[in-house]
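Here the complex is missing a single protein chain, while all its other protein chains stay put.
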Amino acid sequence: MKMPRDRLIRYSPLDRANHWTMAMVFVLLALSGLAFFHPAFFFLSHTLGGPVWARILHPFLGVVLVLLFYAMAARHVRRNLLGENDVQWMRQIGDVLDNRDEKLPPIGKYNPGQKLVYWSLVVSIALLLISGVIMWRPWFAGYFPIPLIRFASLLHAVSAFVAIVTIVVHVYAAIWVKGSVRSMTRGWVTRAWARHHHGLWAREQEEAQRREQQP
Amino acid sequence: MINSQNIIARSATTTEPPQVRSHVEEVAKLIDVSKCIGCKACQVACMEWNDLRDDVGECHGTYDNPTDLTAESWTVMRFSEHESADGNLEWLIRKDGCMHCAEPGCLKACPAPGAIVQYANGIVDFDSNHCIGCGYCITGCPFDIPRISPKDQKSYKCTLCSDRVNAGMEPACVKTCPTNCIEFGTKTDMLARAEKRVGDLKALGFRDAGIYDPAGVGGTHVMYVLHHADDPNRYSGLPKDPRISPLVGAWKGVTKPIMSAIIGITAFAGVIHYMTKGPKEEPEDSPEEEHRATRDGGVPPASLGYDATRRRPGAGRNADDRPQGEDR
Amino acid sequence: MTNHWVDIRNANLILSMGGNSAEAHPVGFRWVTEAIEHNHAELITIDPRFTRTGAVAQDKAFIRTGTDIAFLGGLISYLIETDQIQREYVLNYTDAALIVRPDYGFEDGLFSGYDESTRSYDKQSWMYEMGDDGFVRRDESLSDPRCVYQLLREHYSRYTPDMVSSISGIPVETIQRIWKKIAAMAVPDKTMTILYALGWTQHSIGSQIIRTAAMVQLLLGNMGMPGGGVNALRGHSNIQGLTDLGLLSQLLPGYMTLANAKEQEYRAYIDKRIKQPTVEGQVSYWKNYEKFHVSLMKSWFGEAANEGNNWCFDWLPKLERPLYDILDTFERMSKGELNGYFCQGFNPLASFPDRAKVTRALASLKYLVVMDPLNTETSEFWKNYGEYNDVDPSQIDTEVFRLPTCCFAEDDGSIVNSARWLQWHWAAAPPPGDARPDTRIMGELFLKLKQLYLDEGGVFPDPILNLTWDYKIPAEPKAEELAREYNGRALEDLTDEQGNVTRRAGDQLAGFAELTNDGRTAAGCWIFTGCWTEDGNQMANRDNSDPYGTGNTLGWAWAWPMNRRILYNRASADLQGRPWGANKAFIWWDGKQGAWVGADVPDFPTNSPPSQGQMPFIMQPEGVGHLFAGQSMVDGPFPEHYEPFESPVPQNLLHPGKEKARNNPAARIFDEDREALGKPEEFPHAATTYRLTEHFHFWTKHAELNAIVQPQQFVEIGEALAGEIGIVAGDWVKVSSNRGFIKAVAVVTKRLRPMMIGDKQVHHVGIPLHWGFTGVAKKGYLVNALTPFVGDANTQTPEYKSFTVRVEKA
Partner (left out) sequence: MAINVTRRQFFKLGGAGLASSSLAMMGFAPEPAEASIRQFKLTHAKETRNTCTYCSVGCGILIYSKGDGSKNVEQNVFHIEGDPDHPVSRGSLCPKGAGLLDFVHSKGRLAYPQVREAGSDEWKRISWDEALGRIARHMKDDRDANFVQRNAQGQTVNHWTTTGFLAASGSSNEAGYITHKVVRNLGMVAFDNQARV
């Protein structure tokens, strides 16, 4: 499909499918996990068909999330390394929050906030996986000593907390930065959006387009 | 002695349970290890009364059978041959099972409302209809007591025969015990009885005799009289100073409200931010945009450009081959 | 039991020996724990192993299996030499002062009168010396070298602590420590109780071990005392009852005995059994034998039994062999001399020694009838179960009938516990399928046979055709009818000396004192008379009150004889009839009432004042307890230690080099079975079989709950032996004797330690017996594959507790 001239492709269909699958899985995981975490959220266990089904499905969904997430994360690892202007951007986080975007340096495909989300999830999901396996009944918990299970349980809770907070921030950011949601639903952003939020990435894309048009 | 088994604590419940019967006397089971002959009558009576039948297992070279607690063996005898430095051999036999802690780690850890309850008389009971099989009770228990059934994935343990106690009878193990090594009554009476037995044992030369009613879990409603209370570990690993692990405390204690609050606050902060600062609106597609970086940074566009070839040689070349906007 | 279960709590010392009371009788053992806590009693256990009893005992010793007489004999010597006996009791209530015939002797391990060719004694010389007055001579000073006391002293003078230690393997200091504790019970107000079981019975010297214990108790003045006695903890729920009812080859109900073939004359038969007092004025209760016998015959044959035909004396079978015990029977069966055999709730394939021989014997039968609630090994002895029962059914021509019977929950009736209590029980539910009560099976079988004799005639049908059978439904005699029958009733009006009617014809009798020898009374089992009186079923009594606080609950069930709970209880009072100690008051003479009163029914003529001089042991012609057994044992009037027939020790250390005195010289052993004994070089380990608390013989492997708590066959071996043969706990071992082998899981334990016997180290192997090839527990080997076919000289009870094996890694 030929993209209109004023648009840039930001996320491929595969990326988008992956993202939204993950998003659903994550929500289910978070809701069911919260149900076991605090009695106030116990009613959320019904989102997975009741508490027993929640207990059964939660770890399997966790494995699905892990597979999807790391499949994606592996492909995006390079884009999430600390890049040019990122430090400067971080120094100006006040401008970011105050929507004084014009004062910010141009950055690559992902801004440091997005990179933080990325690395936060890379770490917390890894810890969730490890601790989750250790406390997974009836399959694996029996092979681990109870003190380790206790540690894993605490670690799982803390990691999940980190992941959930991260996702809350991530979701808010998407709502906050208009055009972002569309990039993940339809896959494209306007050239202006790209230049505005991810200047370096926009230029790179535009150069690539130019090279393509000059055989 | 035993009133209606009103519930004073209930798993995964944040509101107060009914407390009007708080004058109900606490009950306790006292196991006088010095009188135990390890006959396993308690094991059999427990299975019989509770309609349980564990698997017919194998002999593993000891008298212990079944070798561990299971969802169908709520109590087992643990045999230990202890030889002291002077060659004195003792065959120490301990009935293992739920201790019915005053501060039950299982109840603290359980996420399913009402799957674990504590009655006013001190009995900690599992309600399998509410159990979700997560095993948190196992994680929470300082004595390694609850077991998940491989048949239904629900957790089980001794109920202190709450049904019998409610009907004014003693638990099945207590009633059957041939040597009266297991007794049952109010906790006050049982403590007095235990004191008496400790005195007897001291008179017989067991200087370290004592009562096992560990304070770390707020005391228990199953207590032991031990001839070697200084070293409970000698009785097949009875923990010396059991308490709910600080890890479990952290997991099911402070972290719960704090982390829940932070999640809520984070979301709420977003709302506030949106209300005060508003969104980053979608920029208009204007030619000036292309030069914003130059203006702001005062840096020549070329040097600000994302020049992958200069920084990462391999990546730049590949970028040329890429379809538009696609990352791999 | 001379005493009873609850009475154990009155003891000051409990000796658990020849049994593992906590293991086999846990609920009886509750009274041991009561005695320890509330009476500050001490529990001492002596066993080859550190047992469950040992787990709660304050003192213990580990003894080589089969050497208990050495330990107890040494104790007797210690008590005498240190003068720690209850002197007044010994002098008056035992035969210590009685003089023994001069021709009695003991030399080279043999008593006088031994005949090697028949392996038996002529017991002529084993008697008291009679004085000119026709009564036994006595020496009150106990100094006459021929008095029992001096003979006893001399006999056991050889049992020094060193000798006892070298035989039994118990260190000298342990022996002396325990002897000292036991000797402290010789004071009048302290008692020791002895609890034993098959750990004493199942030896070739089993009866004599038990006798030694009784002698110790007489010396300590502990017989007839609360908290004393010699207490057999019997194994089956009604083994006492079936013994009382005489279901043994030589017995009739109530410990009456069948005549042997030489006893052709009725009068001679009776006179031999009527024991007249041999000390002036004594009770000698067996003088009433004929009353019991005639009442039995009236019960069985009714009108057909009359004085003219000697009450059908000839109808009873007479014995041609000394004993038709099970060893004799299976010896004959294995030689094809039996055609039919009935097993009513009995599993001989698993229970009798030398399983290979038992299989051979059963396979030679024409028909075998098994009546049982359960699928027993015996009923399937012909069926191949691989290595567990390796037989070829096509080669076995025995026709086997299997008849399903009710279990306890499905029939009414009474059973007698170890304390001689007859307790009535009620059916709770119908039996499964078409199972029937034993009473109905026996009834119908008998009626079918009777009909055959009526229809066809046949050999000697008289006892069959004349057997009383007045049950309302002849094929289904009811428990109530049978209980009333063995209690007995008056057949004619009974009158006292003044001619007043004391009992109407047809009425139930209230006690055996009412029995007559003239045919006016009928009673199927005289010792049970009083259990179902005109007041109804006494066995169903349920008053558990204990008015004297002695633990004696006379209102609960009914005990024979005459509801007495402690036998010889007259001995609990001194010569003047006062209790030996305030804390031991049980029955005493009340001068005002002119009667013996107290917590129990006096085992004594109620109105016989102390001044009359009647002594407590009313069943003995002398009125006293026998330290000297006289002719009542076949293998000697004093117990002597002999080695088990299979022993890891090559000689009897008491009689080194005397081959005749190595094993019990009067024990019967068949030639083939002697050949099958193992040599210590080849089978060096001392073995003993026993029960576990989780199981009951071969029954509970059919009960899932019990199978769960002890699922699989094992043997117990010490760590030292395990090290020698290179195994650890949980490994499989093969245990072989010269007769067969078993394989089992090894429980390796610190609780079995090697013993030094002389200069030889002896390992014990413990072999629990509960597994077989039927049931829900894991299949196992019948352990009687190992045991020798030899029995006690007096009872022929097989020597299951002492034999030799070799243990190796499987």
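General remarks:
Order as written gives the chain letters A, B and C; numbering starts at 1 within each chain.
The definition used in the following text is that a residue touches a chain if its C-beta (ideal position, glycine included) is under 8 Å from a C-beta of that chain, and two chains touch if they have at least 3 such contacts.
Just so you know, these numbers come straight off a predicted model, no measurement behind them.
Interface note: of C:P477, C:G530 or C:P788, the residue touching the hidden chain in the full complex is C:P477. Although one chain is not drawn, the whole complex shows that of C:S117, C:S394, C:Q498 or C:Q612 it is C:S394 that touches it. Which of C:N3, C:S112 or C:T329 touches the hidden chain is settled by the complete complex: it is C:T329.
From the set C:T439, C:T688 or C:S736, the residue in touch with the chain omitted from the display is C:T439, counting the whole complex. Counting over the whole complex, chain B has residues 5, 7, 39-41, 43-45, 48-49, 113-114, 117, 125, 127, 129-130, 159, 162-164, 166-167, 172, 175-178, 180 touching the chain that is not drawn.
Assume only the chains that are shown with their structure count from here on.
Considering every other chain in turn, none proves to be in contact with both chain B and chain C. The greatest centre-to-centre gap from chain C, using C-alpha centroids, is found for A. Measuring from the averaged C-alpha position of chain B to that of chain C gives a distance of 54 Å. Distance between chain A and chain C, defined via averaged C-alpha coordinates, is recorded as 84 Å. With centres set at the average Cα position, the gap from chain A to chain B is 33 Å. The part of chain B that touches chain C in the complex is made up of residues 34-41, 43-44, 47-48, 53-63, 65-66, 73, 81, 83, 89-93, 178-181, 197, 200, 204. Only residues 12-14, 111-113, 132-136, 138-139, 144, 148, 150, 153, 245, 247-248, 250-251, 255-257, 259-260, 262-263, 266-267, 270, 273-274, 277-286, 289-290, 292-293, 296-297, 301, 304-306, 308, 311, 315, 319-320, 322, 324-328 of chain B touch chain A when the two sit together in their complex.
Note for the complex: chain C touches chain B at residues 22-23, 26-27, 29-30, 32-34, 37, 50, 52-56, 58, 693-694, 704-714, 728-731, 745-751, 776-778.
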